[in-house]
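Missing here: one protein chain of the complex. Every other protein chain is in place.
Chain naming follows the written order as A and B, and within any one chain the residues start at number 1.
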Amino acid sequence: MSTSENVLDVRDLSVSFNTARGSLRALRHIDLKVPQNKIVGIVGESGCGKSTLINSLLRLLAPNAVVDDNSEIIFEGEDVMEMGKSDLQGLRGQRISMIFQDPMTALNPVISIGAQMSDILYRQKLTKAQKRERAAAMLAQVGIPDSVRRLDDYPHQFSGGMRQRICIAMALMMNPSLLIADEPTTALDVTLEAQIIHLMKELREDFECSMLFVSHNLGLIAELCDEVIVMYAGEVVEQGNVHDLFHRAQHPYTQMLLECDPARISETRKDLPTISGSVPDLVDLPQGCIFSPRCPKRYEPCNESPPGTFEVGGQHSARCFKVRDA
Amino acid sequence: MLLYTLKRLGLAILIVCVAMLLLLSAIHLVPGDPAGIALGPRATPEMRAEFKALMGLDQPFFIQYFKFLGNVVTGDLGVDVWSKRPVTQMIADQLPHTVALTIVGLGWSMMIGIPLGCFSAVHRNSFLDRFTAVISVGCIAIPSFIVGLYALLLFAVELGWFPAIGAGEPGDLGDQAMHLVLPGLAVGLGWVGYLARFVRTSMLEVMGENHIRMARAYGIPTRRITYIYALKLAILPTVALLGVGVGSLISGAVFAEIIFARPGIGKMVVDAVNTRNYPIVMGGVLVTTMLFALSTLISDLIAAWLDPRVRQGF
Partner (left out) sequence: MTTTTPEDTAGADAPIKREPRLAWLWQLLRNPLGALGLFLVLLIVISALGADVFSPYDYKALDVKNRLAGPSWAHLLGTDNLGRDTFSRILHGGQVALYVALVSIGVSLVLGLALGMLAGYGPRWLDNILLLCFDSVRAFPVIMFALAVITVVGPSLETIIGVVIMTTTPGYARIARNATLSLKNNEFILAERSLGARGKRIMISHLLPNLIAPLLILCSMDIPVVITIEAGLSFLGLGVKPPTPSWGSILYDGYSFIRNTPWIVIAGGIPLIITTLGFTFLGESLRDVFDPKMKKDR
């Protein structure tokens, strides 16, 4: 085990997909750290590479994906990219676990909840009865009433909110050091969302795990996370702690995201602000800054070469020439 | 579940009735004089009339149809024109042989087809997947009686591994089983192809679903994901399809029974066609059609029962 205080340390991760049109460069030079016992949020539009990033962490990429040789994913001192089959089996669900976006489709419809939960415990030498006991205890902990009896029920017998609770219970079964939550509340309505978030906060204290929280709900990120990473079109454009990022956003994209957040719009306006233009073509990248075609603040250097990452101060950095020139 | 069962049962009965109606009208509509064909050119008009009366062909069409349906309900399918034995009795004697053959054929196709389909789905787009695809198409295309004849020639006549003809000694289950191997293969081989393709497609569909991604993320071993998590779902539509399979297997069974000189509905009907034994033929067609409707019904119900979402929904 390394002495590093970061549970997860992603360095220079680049992933591309071989498609009929050519190489689609989904992730480019991602650097990202998840410190012990902290929650790191990832924000970005759909298609910005959030899912590819998550899948890379567990090495669950599609067969046509190519990971750049320089890429490193250091998890608790080990490089996930170097792991063999059995190491990966020990990693997935045990040391890194995951909560999925859509609880309605995340559970196998023809296998009972109890069996699905016990299956995750296959790595532990427990009897069937002990596994069921553990499963029932986990269900009770995430607030499923009558948990012992409900082990034999199938997913369709639970509501959406209940199913997400079950997913959370499954994710925490092996007491992982890192929990990845992929938009866990997007598919739920607002009341359920609040309940689930409340549950996750509670559980984080009990289980003492670090968390990577993916969402496009800035309010949730602000409420839950310690640090935030803003992604755009396969790049990390800005990262820093929650306070810096929400109050001193440097990258024009982050600033626009904050403006577009419906919760932050105070005065009544007829039209919601949007970011004009669309995500660039990742097969045929622009020469300069990836955001420049949509950026209201672009100037000469933006069109020439992609900007590096420039520090704003402390842990706060952004990928924008404006930061360098400020 | 009860309501669903009743609804499906009703549909099955309706389909059998309509099928028989279509059959009778087809027979009624084709030009030609059945009695003349049956009795030859030298028959007198009296003989023809008598023959028609015997077969009930002299009555108006709808009378014939409803009389037929009425008789079916009471279990009376008429008598053998020549031996005067009741057709129901003859069918009851022959049916077990045909059902056993169909089940063995289905067994063959499931035993080979389902693993082949799984394998193809797991090793998608590999050389072996493509090879399996060609084999599947081949199995589907080649007529079952060719398979039967070649199997008879190779395994029974040349190699002598299996008996060539008959159903085996009555009472000797082992012998009867040996006699079922080759005919079963002939009946079932075509469905190996259908099943392999169908299982492959539904496996691939299931493998792309969200919960499989989640099982992977939770580190469930790949084998377990493939053979429990995915197959348990992919098998549901396959089970429903098997019922349809029985219908085409029965057609194959006719040939297998002739080629391997086995007793059964198929052989009985073919013999009856040659002797113009109309009631037996109609009985045979009715029973096989009912068998088909029944097996579709049963497989649908099994598929529904296997799926907890449906099982508890009724």
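The definition used in the following text is that a contact is a pair of C-beta atoms (placed from the backbone, for glycine too) under 8 Å apart; a residue touches a chain by one contact, two chains touch by 3 or more.
Since the structure is predicted, the reported quantities are computational estimates derived from the model, not experimental observations.
Put simply, the missing chain touches B once the whole complex is considered. Between the chain not shown and the residues B:His179, B:Arg200, B:Arg213 or B:Arg262, the one that touches is B:Arg200. Only one of B:Leu9, B:Met47, B:Leu69 or B:Leu149 touches the chain withheld from this view, namely B:Leu149.
What subunit B contributes to its contact with the hidden chain is residues 14-16, 18-19, 21-23, 26-27, 30-32, 34, 37-38, 57, 133-134, 137-138, 140-143, 145-146, 149-150, 152-153, 157-158, 197, 200-201, 204-205, 247-248, 250-251, 254-255, 258-259, 266, 269-270, 272-274, 276-278, 281-282, 284-285, 288-289, 292-293.
FYI, only the chains that are shown with their structure count from here on.
Rounded to whole angstrom, the centroid-to-centroid distance between subunit A and subunit B, based on C-alpha atoms, equals 53 Å. By the touch rule above, subunit B contacts subunit A in their complex via residues 209-221, 224, 228-229, 232-233, 236, 306-309, 312.
For subunit A in complex with subunit B, the touching residues are 58, 60, 88-94, 97-98, 100, 102, 105-112, 119-120, 122-123, 154, 156-157, 167, 170-171.
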